[in-house]
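Written out below as structure tokens is the structure these notes cover.
Heads up, one of the protein chains got dropped from this complex, but the rest are sitting where they should.
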Amino acid sequence: MPITRKRQIIKSETDIIVALSKLRTMLEGVGFGELQISSSVTAASELLRNIEKYAGSGWVQFDVMTDSRGPYLEFTATDHGPGIADPEQAMADHFSSSGTLGLGLPGVKRMVDDFTLSSDIGVGTTASFKLWKG
Amino acid sequence: MTVRESGVMQDPKSNNPSDGTETAFNIIDGRLIVTLHPKDDDFYFDSLCDDVSFALGKSGCGVLIMDATHLELIDDWDFQRLRRVIDVAALMGTKTIIAGVRPGVAASIVELGCDIGGFSTALNLKSALRFADTEIGP
Partner (left out) sequence: MTDVIVSSTGTRSTTKDAATLLKQFRITDADLDLVRQFGDKIRPKIDAFVDQFYVWLAEQPFKYEFFMDDAHVQEVRTQQTKYWHDFFDAKIDDDFVETRRHIGRVHAKIELPLDIYMAAMNNCLENCVDVLMADEEPGNERQRTLLAIAKLMHFDEMITADTYSQVTNEVMLEQSKSMIEMSTPVTAIWDDILMLPLVGIIDSKRALDITARVLEEIGRTQSSCFILDISGVAIIDTAVANYLIKITKACRLMGCEPLISGLSPAIAQTIVNLGIDVGTIQTTGNLREALKHAFDHVGMTVTEK
């Protein structure tokens, strides 16, 4: 059962900042710990910055849900950008097509519980993850 | 610490080391000090490596201090030349200190993603000499 739900268009750095602060407020509201919040918000930041950087625009949706393991964050970021030619390569440490650290996607994978990345060339990219509170 | 003028070495390229357009070489306390100038021709950084290695070989200095106070701009190419000087000096057993790098130059070097290992830095010539005394020794 969804406790809260937020959806937002991402087309600028300001949108990212707004989305991240909404996310933080939401997680604080349901009593996530500092590490979970830090991991969630950082992971979210990585995915949204990638949207802004590589696709130009996209949108984000996040809910706090509850299952037998307790409350968890469900986060999805989608864009209709160029897509990722080689997702496996993109998930590797230090791979970057823009000369930055190349740690975003692999970092997200290390920080969250269920990370999925699906991408089609010319269609777009969807990245989602879950992170349990407990 | 004493800063003592122990003789000005003859510039390998010029008879007049103080005319400000050529690289000035000085030796203070057994440290070879090179004052970098804004490049006014493309050969400046190119010939720098030859000049410095020649001066190092002749003087036997164990410390090379490059004073960058007068450098206001640097590009990828220039920095590659400087790197060569540092690498050649290292092979000759000389430690390099770069002194007085200006804010804009520091920012460009970082933005260019240059390799900034293998040398020490100092705020200015004075602290470079002090650093050489305390951290490297005579």
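First chain written, first letter: the chains are A and B, and each begins at residue 1.
By definition in this document, a contact is a pair of C-beta atoms (placed from the backbone, for glycine too) under 8 Å apart; a residue touches a chain by one contact, two chains touch by 3 or more.
Only a predicted model underlies this, so the values are computations on that prediction, with no experimental measurement involved.
Asker: Which chain A residues touch the hidden chain?
Answerer: So the residues of chain A touching the unseen chain are 5, 7-9, 13-14, 17-18, 20-21, 24, 34-35, 37-39, 41-42, 45-46, 49, 59, 61, 78, 80, 93, 100-101, 103-104, 106-107, 110-111.
Asker: For chain B, which positions touch the chain that isn't shown here?
Answerer: With respect to the unshown chain, the touching residues of chain B are 98-107, 109-111, 116, 121-124, 127-128.
Please note the rule applied: only the chains that are shown with their structure count from here on.
Asker: So how far apart, in whole Å, are chain A and chain B when each is placed at the average of its C-alpha atoms?
Answerer: It comes to 47 Å between the two C-alpha centres.
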